[in-house]
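Apart from one protein chain that is not included, each protein chain of the complex appears where it belongs.
The first chain written gets the first letter, and so on, giving A and B; residue counts start at 1 in each chain.
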Amino acid sequence: MGLFILRRVGVMILTALCLTFVVFFMTNLYPNLEKLAKTQGNFRMSDEAVASWLEKGGYLQSTPKKYMEWIGVAPSYQHVAEDGTVTGRCITPGMDPAEAPRFCGILQGYWGYSTVFKDEVSSIVATRLSLTGTLMFWVMVVMVPSALILGVLAGMKEGSATDRTLSTFAITTTATPEYVSGVLFIAIFSSSAVGLKWFKGTATSAMESPNIENFLLPVLTIALYGMGYIARMTRASMTEVMTAQYIRTARLKGVSFPNIVMKHALRNALIAPFTVIMLQFPWLLNGVVIVETLFNYKGFGWTLVQAAGNNDIELLLGVSVVSVLVVLITQLISDIGYVYLNPRIRIS
Amino acid sequence: MSKLEYSDGPILEIDRLSISFFTRLREIPAVMDFSVSVMPGEAVGLVGESGCGKSTVALGVMQDLGKNGRIVGGSIKFKGRDLGEMSVEELRDIRGNEIAMIYQEPMASLNPAMKIGKQLMEVPMIHEGVSEDEAYKRALEVVTDVRLPDPERMLNSYPHQLSGGQQQRIVIAMALMSKPALLILDEPTTALDVTVEAAVVELVKDLGKKYGTSMLFISHNLGLVLETCDRLCVMYSGEAVERGSIEDVFDEMQHPYTQALFRSIPLPGADKNARPLVSIPGNFPLPHERPKGCNFGPRCDYFEAGRCDAGDIAMADVPGNDRHATRCLKFQEIDWNAPITVGEQKEKTAPGKVVLKMDQLKKYYEVAANALFGGGARKVVKANETLSFEARESETLAIVGESGCGKSTFAKVLMGLETATDGEILLDGQNIEQTPIEARDTKTISDVQMVFQNPFDTLNPSMTVGRQITRALEIFGIGDSDAERKNRMLELLDLVKLPRAFADRMPRQLSGGQKQRVGIARAFAGGARIVVADEPVSALDVSVQAAVTDLLMEIQRNEKTTLLFISHDLSIVRYLSDRVMVMYLGHVVELGDTDQVFSPPYHPYTEALLSAVPIADTSVEKEHIVLEGDIPSAMNPPPGCPFQTRCRWKSEVPGGLCEREVPPVRHLQAGHQIKCHLGDEVLERMTPVIKIAAE
Partner (left out) sequence: MDPLSWTGSIAFLNPLLFAALGLLAISILIWILIGAVTPEDRSITNVGGTLSLSAGPQGLAALAVRVTFLASAVILLAYIVLGLFMGTGAGIIGALAQRMLPVWIALILLFTLSISFKRRLGLYGKLFDSPIGMIGFGLVMFWVFTGIFGAFDMIITHDPLAQASGMKNKAPGTPLRGAEEGDFAWYLLGGDNLARDVFSRMVKGAWEVVKIAPLATIFAFMVGITLGLPAGYYGGKLDTFLSFLANLILAFPVILLFYLLVTPEIVATGLPQYMAVVLFAFPMVFFGVLLNARYRTQPQKNLMILAVVLVPLFLMYMCLINAAGSKIDVWPLDFFDVPGGILVVFVSVVFVNSPTVFRIVRGLTMDIKTRDYVAAAQTRGERPWYIMLWEVLPNARGPLIVDFCLRIGYTTILLGTLGFFGLGLPPESPDWGSTINEGRKLLSVYLHPALPPAIALLSLVLGLNLLADGLREESLRD
């Protein structure tokens, strides 16, 4: 088991390195850098001016070298100007170049400086992440139990009235992406055209004080889309288990129907959806970005859009690192949990 | 909760039961006008081919027919009470408490995520409301009763940690937890190896006596029913055709189907040349295409148009016998003792020159010790250990053994799907053991072909039959044009006695036997000279087995093919093979002519194997040898002789030699060899396992 986790972690780190390198490569393509130079300098820069600006920032080194510097395993680039002043990534204004650390990358905790928010990337990511954390927490609270209950109820008796109705509901929610359901919710519950105005159409105020009025719609929007998917998985798994021979054994042993479901079927039926729930995270991130944009909730997803839209390279890199890590860690948990839930694999 | 009141009379009485399944299109009758009764302490067998409705009867008794099944007529009375009129609660009290069931697939019938102890304890806790401690004590007791080693550890394990035989014992224990009055066994040993099957059957018999349980034993195997039951009921296409005591039905059968069934199974004495099997012509009718009148009519030798197909036929009692009834209008007119019109006798063909020679063939695999977590120690599995034999032209060599004996690995190496670790395979004097199939020339490939076991798997479901045979012809480079190949394909269909129209059919439109014929046609497409037949008939129904076997024999006779017949069924091996090779855990333990292998001196394993195979003949007396335990895993073989863990003769070898050294190959007579430490005088003492009682 220990070896297994170790191997998984190893693969995970390798994946993280590959993915961050891809992001790094794409954000550091020349047109992007050129755009950066022009937004930071001025828009009417000549090509030579752009090149010298980039040269000064160390952007013209080879990509692997820049990547290693950014990670913090290679000494950071320093530029010696003609007048002898030394500038570099690690040298904050006013610092003596001689005293500046040689390495400053992700590993050293230096995540860079956001050109849009004019702040340290690490602090932006931290605050935005905590806001999204709140959102995700409530999404999970709403989504997971209801999806599981829905799936188990539907899968208990295949083809029954409950099954048909709940399955139709689940299919409908999976067919409704966030930007559709969100729009529908806002239209129905908060527009002046319909006039119900039960909830607020924006969640900006929820950043300080989340309550039902300003937070329900975004949470529901994300939860619904994911819920249908998990519920269908659970249902499929449940119907499969309910037709298994050991369920017949239990039935012909005289076990009552509720006990068959609770004691015999449930654990076996939940193994598959567990993995699905965990693998749902990359998709949830999608939903988060859409919903935060739609409801103007300035969390992690919103930051991603801002960073990407404004060519804020360092911030975008930071955001990517975090999201890739979140995805990989959930995958790891899903693997371990699967092994734990399934005695067939655990004890062999 | 208490058991039902019960005075005397039958425990279970099924009266004129009819069960149908309803689909969107039509009603499909699965069981019609079926009656049987089980007396206290009696074991009744239910025999028939697949699809005859025997399992439906069992589920009908359990009142568990699913959404589409309905009892449409008749009644099932348990201890005098109609099960069909009971409420759901009453039924639940009876299930598992008064009527228990044992299933075909032990692995599938145990909950994989629940410890065995819990699954067992559940039964008395539901039905008798006993405390957990009490239930645990009971479970321990029953697990000891089913002769499982280390009962406490067993209760604390998950099903996947047990072997197939152990799992089936647990299922039996579960059924016996609350001492039911009736036990229904649905093909309980089909998924098990022969020697394990013998032990389980013996256990069921003993426990039935000990607990005084009545049994309804469902099986397709007449031999097994003979060994376990007092009475039996033969079913055909949803109806009971004959019912009576074992002796009456086996020795004085009164229905043409029963007779035909017995004539199509290889009993001792049958011989492929002198006394060939008589297969039942035609096919089993589909449930919605049953003929009018007698269901067996179209396949019956005694069929009389206008009478047998006039209307429904009722069961009639056979005068003079005890509770013996048959569903035949003509049973009193037929001369049941008339000798079998022996099919055409054939000359025994003499084996020709040696075409295939194996010399000290070895195949080892390296596998990771722990599949999931990978890495770590690697283990060597010795799948084949020093295999040596020769096979001649138009000879049938049978390879016998149970799971894990290495017969499939051997086939793979011969076919070139794997390469040998060591040793030689000589085909016409040329080495092919290191030539993988990609490197073999077309001639070699088409010379060595294979017929597979599972008829439902052997054909590609999305290609027409004709196309699959034509493809083989294309690959073997036969025929210069599409038209020529098409012609050849049709000839091959003729060869395996299938109508030419089948060329355009999809495999799903064919029955199991027909698919197997296509498989044979495909194997012979390139004029194969050596055919490896991997259990080609074991998945087929008894009545079809004979026909397919005969076909193979006939083609072999005409084409002078060398047939390597892999099987675990010694009856059929005795019937058709010239020489037999017995394998156990990768070793050839015995090799010789059929007569040499089937008569003493035996290798102890051959002896046990012979005793384990059920024989459907009341005149056969068998010595009773039950092997302890399961077949060891090939991953972890015992030291010394592979068979030493289960050998009953081990004590005859002094000094624990069996546990230390692998026995050498000993040549007893010309061409007869065994791998055993037993001294000559011990071998001399061995008596025949199967004796045909003198009449």
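We adopt the following convention: a contact is a pair of C-beta atoms (placed from the backbone, for glycine too) under 8 Å apart; a residue touches a chain by one contact, two chains touch by 3 or more.
For clarity, every value in this text was computed on a predicted model and none was experimentally measured.
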{"item": "Full-complex contact with the absent chain, from A:Thr234, A:Ser323 or A:Asn342", "value": "A:Ser323"}
{"item": "Selected from B:Met39, B:Val72, B:Ala108 or B:Ala316 as touching the chain missing from the view", "value": "B:Val72"}
{"item": "Given B:Gln259, B:Gln453, B:Ser577 or B:Thr606, the one touching the chain that is not displayed", "value": "B:Gln453"}
{"item": "Residue among A:Leu285, A:Leu315 or A:Leu341 touching the omitted chain", "value": "A:Leu285"}
{"item": "Footprint left on subunit A by the chain that the document does not show", "value": "11, 15, 18-19, 22-23, 26-27, 29-32, 35, 157, 160-162, 165, 167, 171-172, 174-177, 179-180, 182-184, 186-187, 190-194, 201, 257, 282-283, 285-286, 289-290, 293-294, 301, 304-305, 308-309, 311, 316, 319-320, 323-324, 327-328, 331"}
{"item": "Touch residues of subunit B, complete complex, unshown partner", "value": "18, 20, 22, 24, 27, 63, 65, 67-73, 84-85, 88, 415-417, 437-438, 440, 442, 445-446, 448-450, 452-454, 457-463, 472, 474-477, 519, 522, 526"}
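Just so we're on the same page, only the chains that are shown with their structure count from here on.
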{"item": "Touching residues (chain side subunit A, partner subunit B) in the complex", "value": "1, 3-4, 7, 159, 244-246, 248-256, 263-264, 267-268, 271, 339, 341-345, 347-348"}
{"item": "Subunit B to subunit A touching residues, read off their complex", "value": "62, 64, 67, 92-97, 100-101, 103, 105, 108-114, 122-123, 126-127, 157-158, 160-161, 171, 174, 370-376"}
